[in-house]
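One structure coming up, written as structure tokens, with questions to follow.
Of the protein chains in this complex, all but one are displayed in their positions.
When the chains are written out, they are named A, B and C in that same order, and each has its own residue count from 1.
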Amino acid sequence: MNLHIEKINKFNVLNIDDERIDAHNSAELKDYILQMIERGEHHIIVQLQHVRFIDSSGLGALLSGHKNILAKSGRFVLTNIQQQVLTMFEMTRLNRVFEIYDSVNEVTDN
Amino acid sequence: MNLHIEKINKFNVLNIDDERIDAHNSAELKDYILQMIERGEHHIIVQLQHVRFIDSSGLGALLSGHKNILAKSGRFVLTNIQQQVLTMFEMTRLNRVFEIYDSVNEVTDN
Amino acid sequence: MYPSIIQVDVIIPTQTKYLDFIGSIGERIAKELDTYTGDKAALAYQLNLVLTEATANAIKHANDQNQQDIVRVSICLNENVLNIKVYDKGQGFDLNSVPEPDFDNPKEGGMGLFFIRSTMDSVTYTKSDTENVLEIIKNLN
Partner (left out) sequence: MYPSIIQVDVIIPTQTKYLDFIGSIGERIAKELDTYTGDKAALAYQLNLVLTEATANAIKHANDQNQQDIVRVSICLNENVLNIKVYDKGQGFDLNSVPEPDFDNPKEGGMGLFFIRSTMDSVTYTKSDTENVLEIIKNLN
């Protein structure tokens, strides 16, 4: 999976550089996020600007990160979700579960 | 076929807006060019910037324009050919037959 | 007379790296629906999704010990109906006993069939001795 990390204030921004998250790379994404959390990174922003497609396993990987960070009283935020991808969150009502923002700045500036 | 015309000095610039020229739209392209020539437009630049793909019938349509304009002592010029498309001209040695330039300006400024 | 039909049959190895390929064929077929009046970008995504989810299930749950490890997918577009079949040679399962996700208590798994059901018009699963098939139908008008 292609991704890169930026540190902005107290946030670790995980930029997904793949256009697609599916059963082929979602386990890797899930593990990657869990490792960040284990390292003590409890303020994570997942920046999804380049992601054109996500399937149920991709949602599952993000949900795993969300749950694990909640247990540490941290924040797990999603930003820059493309319209079709957002529909996936809406159909499963996960848009009410995740913290979702339009851009990384909106989170880090506050 | 999606295309649009610009008039620059004595040249009629035919901008191809489709990404693909194949047996589905090459007859229309050929007819369009022949109609330009019949209208007395004997200095034609075909601007191919957006064309990602051309097949043998597309080359045939351009060759038809080339031949008909030569018969009128005019100029028929191709510009902005993408790399893979240029290979098609090279394989058939049509790169030696057509006048080919990198950009429209190179033709109209001289 | 031209029959308005496209038929695409695909065989891939049971490897998740081919999900993108299968999905992209669905997405590409949506482009051919010049008469579809709905949201074509949404339909393209849905076909990509449905093929991805169904094929991922066939890969995950249906590894066949005796035969070649392949998944067979068949997509048939008829004027107004799109028919997708995903075959597996696994144990099979009872589609009707798969529950909806619990939206108040979301879990990491169990959303695949929900997406297929909610974006398509009909979903059936038929077991047989030789091969099982998940059949998905989408009406296009």
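In the analysis below, a contact is a pair of C-beta atoms (placed from the backbone, for glycine too) under 8 Å apart; a residue touches a chain by one contact, two chains touch by 3 or more.
Quick caveat, the model's predicted, so the values are computed rather than measured.
> When the whole complex is taken into account, which chains on show are touched by the absent chain?
B, C
> Which one touches the absent chain: C:D9, C:D39 or C:D121?
If we include the chain that is not displayed, C:D9 is the one touching it.
> Hey, which subunit B residues sit against the chain that's not shown?
Within subunit B, the residues that touch the unshown chain are 20, 22-24, 53, 55-57, 59-61, 63-64, 84, 87-88, 91-94, 97.
> What residue numbers in subunit C mark contact with the hidden partner chain?
1-15, 18, 21, 24-25, 28-29, 31-32, 68-70
Going forward, only the chains that are shown with their structure count from here on.
> Among all other chains, pick the one whose mean CA position is farthest from the mean CA position of subunit A.
Result for the farthest chain: B.
> Roughly how many whole angstrom separate the Cα centroids of subunit A and subunit B?
48
> If you average the Cα atoms of subunit A and of subunit C to get two centres, how far apart are those centres in Å?
26
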